[in-house]
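Only one protein chain is missing; all other protein chains are in place.
Our next item is chain A:
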Amino acid sequence: MDNSIHVPDGYSVSKRLQSELVQLMMSSTPGISAFPEDDSNLLKWFGTIEGPEDTPYENLKFKISLDFPNNYPYKPPTIKFISPMWHPNIDMSGNICLDILKEKWSAIYNIQTILLSLQSLLGEPNNKSPLNAQAAQLWDTDMKEYKRLLMQRYEEIDD
């Protein structure tokens, strides 16, 4: 892991993640949620994102995984879709192409903003740099076919 970025002394990633969780919990933003996956590791989370209204993803719910580096938030977390996904900027194994998770990452982002960005990405894909070319093409041309293929892949999350 790249540790070249200076981390202040006494900084604790767990403290930060705990306070972000409280923030996320208290704000109770509809449609997004996240929580540690394992009761012994605070760096590994999973979350759910509900599709925004008036998009093909409406009423659908997707599961994602969030892996935080030790020097979070100075480095972005690694985020993947665990639920099978059909989207121009998400590949078949769930990898996401989103600038704020890569080169445009900034320490002012937090889990809540990441989840919100992902949620809006579902409704507003960036078709200029697609990972899934077919989806990008269909999004512009044939929304019916797009929805059909999406539902073909979609799996409901079971508790």
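Simple rule for what comes next: a contact is a pair of C-beta atoms (placed from the backbone, for glycine too) under 8 Å apart; a residue touches a chain by one contact, two chains touch by 3 or more; residues count from 1.
Note that contacts and distances are computed from a predicted model.
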Listed names "BBSome complex member BBS2", "Ras-related protein RABF1", "Exosome complex component RRP46" or "Anaphase-promoting complex subunit 2", with the criterion being the UniProt name of the chain not displayed: "Anaphase-promoting complex subunit 2"
Residue among A:Asp39, A:Asp54 or A:Glu103 touching the omitted chain: A:Asp39
For chain A, residues in touch with the removed chain: 10, 15, 17-19, 21-22, 25-26, 33-36, 39-40, 42, 46-48, 159
